[in-house]
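What follows is a set of notes on a single structure, which appears directly below.
Only a single protein chain was left out; the remaining protein chains are all shown in position.
Then we have subunit A:
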Amino acid sequence: MMKSLLTCTLACLLLFSGVAKAVTLNVMTSYPQPVVMVMQQAFEEAHPDIELNILWRRPHDALSVLLQEESENVDVIWMPSVRTFLSLKAHGKLAQFKQNRTGLPVLLGDTAISDPQGYFIATEIAGYGLFFEPEKLKQAGLAVPNQWQDLLAAEWQDNIALPIPSEVSFAHMLIDQLLQAEGWQTGWNQWQQIAANSHLMGRGGMFTTEAVLAGQAKVAFTMDFFAASSIANGANGKFIYPKQTAFNPAHVGILSAATQPEAANTFVDFIVSEQGQSLLLHPDLRKLPVRPSVYSQAPKMQNPFAGYIRHQYDYQTGLQRREYNAVVFDAAITLHHDKLKQAWQQWHQLQQNADADQQAALAEIKTVLQQWPVEEPAMDNDVLQDCAQRHDDVKKQQNCEAFKSELAQSFERQYDKALNMLAQLTTKS
């Protein structure tokens, strides 16, 4: 009797302490509430002995905090930011995994999406593409684009929503994937012309997809999950991947200073498990799983691992020049958007009925418009480095701003010259 009482008391105490003192796992993330909510609820239901404490920070802030010597007590980092993970790995802040990765591909196309040394692994991927309302395209007599270059044509004037990379973080990779695919100058010239047809979208809370739904644009540059969750939530739109695009992986990693490594491994296991990956199909998330077997649950979702979509992207190059590209974009496009639009609109108008002489003049004007005074930078280029670190150092900020200002003036002179030439041509005709 005494023994059974003692057993019961011990069991009850253990039970009580199990409920009362669940392990707290500190997870730093930049995911929005719907992603956190869906994953946290399912994880805690599956593992009631582990309680997630969500520490939310944007990637640059998270990196800055975690690189401090006395950083916050964080066990797991989980976010879509390749740059953050590479930097944490380089600073020795991440621990190597020992997980069984059966069923998880390391490569997407030719590109590794998880760290080959196992310091961080991909948890989902997101691809770039175009969102539109098919019926409205049809009504406007516009064909569904199937490559980025389709949007250069004059009929897309004022019909595109294009995010500005210095203000909308997902646009960095969007811009660079075209530069990588088409080459530096050709890629930029294509962005110039697409931008001349576009409404530029800055920060402020609206999604590019909403510009389409609100009737401000006919097509929007976006990422697949923005479009897919919008459609799953009732929007009457469609999303396509152009023939060539890029996919951005999100990752999870365990901090080398984690105080709860066992619980951290349990969390990582869950995120990449069949169950965790299936949660990505929730209508508010609609993110692409990295576990290919999960795609059978979502027949309408395109599986990038099946090889139908061309993905070719060098993350290191893109990451190192992302700030530089953003500065060039602003200098060439954002700061003179009205002139750029005006010049290309006039150019297209004149080209419609141009005779041979006018065609020659227009060809010359096009050359002026497409002059590209910035060469593709080497990765150790001083200005590239200064722009990359401009938020941390006043001097570097000044150098980067000086570069931007000089470049902006150059583009403005160029656009003014083209506009003058167009005016003269108009007068003559």
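To be clear about the criterion, contacts are C-beta pairs under 8 Å (C-beta built on N, C-alpha and C of every residue); 3 or more make two chains touch, one makes a residue touch a chain; residues count from 1.
As a convention for this text, contacts and distances are computed from a predicted model.
Not shown: a single chain whose UniProt protein name, out of "Cytochrome c", "ABC transporter ATP-binding protein", "Aspartate carbamoyltransferase" or "NADH-quinone oxidoreductase subunit K", is "Cytochrome c".
Within the full complex, the residue among A:233, A:297 or A:367 touching the omitted chain is A:233.
Touch with the chain that is not drawn comes from one residue among A:167, A:269 or A:284, which is A:284. For the chain missing from the display, the contacting residue among A:58, A:91 or A:413 is A:58, taking the whole complex into account. In the full complex, subunit A touches the omitted chain through residues 19-20, 32-34, 36-37, 41, 44-45, 48, 51, 53-58, 60-61, 64-65, 72-73, 204-207, 210-211, 214-216, 232-235, 283-284, 391.
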